[in-house]
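Take this structure first; my questions come after.
All protein chains but one are shown in place.
The block that comes next holds subunit A.
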């Protein structure tokens, strides 16, 4: 059976549809204008970033807490599993200690230099921070750490791993968390010293803990050479892993890696800005 609606009713439905479309468009327009205004005029990025960060930090802390609880429970229940965990932790400790040992000769030389230079000594004021989220969770090579304004962290503060390995800088500070951009973040430029002669150059981040440097072909750099950050206290950034020399190119491409895999970093130290406590 075919039902023929009167023309009047059809017109009324069409009019209602039209009115609804106009309402939809008006709402979309105002929402878009509102969002654009927030971003352009009211530090929208900062505001939204802080809001999302606030929610995320609570969630990450809960996740860590739940993870620790669950880990504890599992260790109680499964003895074999706890042994494996302990083994992993000991291996991690051993890795950190090996890194510290690698730096020993460097520190010794630096110590001698300092003795020659009027006995100046510098101590860093550092704060330990736990990593809430790491590079694997996004394409950006960033770390989210659990300290912020509450511990006096400021934008530009340097971030260390295992006491002497420089991994990045703080770029955003919230009340209870901070964002750290790793030096290996894609396109990030960092001034470094490379080789035995400590040649000053700029390293470019290539993501995933990798960097590249371009230097004239004649400069002597060998695989395994240490890469440092310039400063009164030289900090290790990485080690030269591969050197690409082409006969047609007057420059050589030096590729180096972080000493530590940033995805495995669980705790870092933040060097606070008023760090120089002179003796």
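We adopt the following convention: a contact is a pair of C-beta atoms (placed from the backbone, for glycine too) under 8 Å apart; a residue touches a chain by one contact, two chains touch by 3 or more; residues count from 1.
Following the convention adopted for this analysis, contacts and distances are computed from a predicted model.
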item	value
Chain left out of the displayed complex - its UniProt protein name, from "Extracellular solute-binding protein", "Rod shape-determining protein MreD", "Urea ABC transporter permease protein" or "Cbb3-type cytochrome c oxidase subunit"	"Rod shape-determining protein MreD"
From A:49, A:82, A:126 or A:201, residue that would touch the chain that is not displayed	A:49
Selected from A:144, A:162, A:192 or A:240 as touching the chain missing from the view	A:144
Residue of A:187, A:216 or A:250 in touch with the missing chain, whole complex considered	A:187
Hidden partner chain, residues of subunit A it touches	45, 48-49, 52-53, 56, 59-60, 63, 133, 136-142, 144, 171-172, 179, 181-182, 185-189, 205, 207
